[in-house]
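Every protein chain of the complex appears in place save one, which is left out.
Let's turn to chain A:
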């Protein structure tokens, strides 16, 4: 059985208290994920945005491990909430009942707010973020995407969130207090030496800093922290780099800069659906070539 809870419960403060409808007449779902039968759902309030309360919802796993899709009238991307009962800010949650009557809580991931979600819905091949990996996130801001990544990597993985601004940093810290796999770092990503004692080797670097020298920033951080054979994702806002030339040219320039830093792009995705002139570049770092043998360091 799937119920959609509108925001305002748990961590939210909008005071829309709502009794969980339909609990009494629950139909047992056949466990989350794989074979999900249709569930009957009753919810009192409806909300704007993707999913409306009161609709029937199916939660199936996405092609990417750790991500799920909630299908109803409008589909939504969801992740399993690492800290059940807590929401970051006013996002909707979906509750799924298992066979053993335990509920699993999912949080809706809004592509308009998060570039990674946007990339997933646009159809990227591989996001490289899966349960158990270590992620370095540059430009964490208030931690919206960070929270979803932390959901995906789960308790075995780790997210190092780097954010320079103090205002966002405070919000990030509050979020990190609830989630033990998020390590907040309030530093300038341009100087990875300043947080070198906090970060171990990571498998994926995610960069959303929107600075004109962001390729160099990514390269520097990769040389410090990204393991050989690791992957990266960088989101490019064409106007941040150079607003006078065409977006396509900007993306090409960035790709070239990345290649100079040993970051080999494998995918370039235009995520224009939610925001204009944005692209995401996915790729690998020091990927092993077939001819060369890896020198052990």
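In this text, a residue touches a chain if its C-beta (ideal position, glycine included) is under 8 Å from a C-beta of that chain, and two chains touch if they have at least 3 such contacts; residues count from 1.
Simple rule for what comes next: contacts and distances are computed from a predicted model.
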**Complete:** In UniProt, the chain not displayed here, chosen among "Nop domain-containing protein", "Cleavage and polyadenylation specificity factor subunit 3-I", "Proteasome subunit beta" or "COMM domain containing 2", goes by "Nop domain-containing protein"
**Message:** One chain isn't shown here. Among A:66, A:111, A:184 or A:265, which residue touches it?
**Reply:** A:184
**Fill in**
Which of A:176, A:218 or A:238 touches the missing chain? It is A:176
**Prompt:** What residues on chain A make contact with the chain left out of this view?
**Reply:** 158, 166, 169-170, 173, 176-177, 180, 183-187, 193-201, 223-225, 227, 296-297
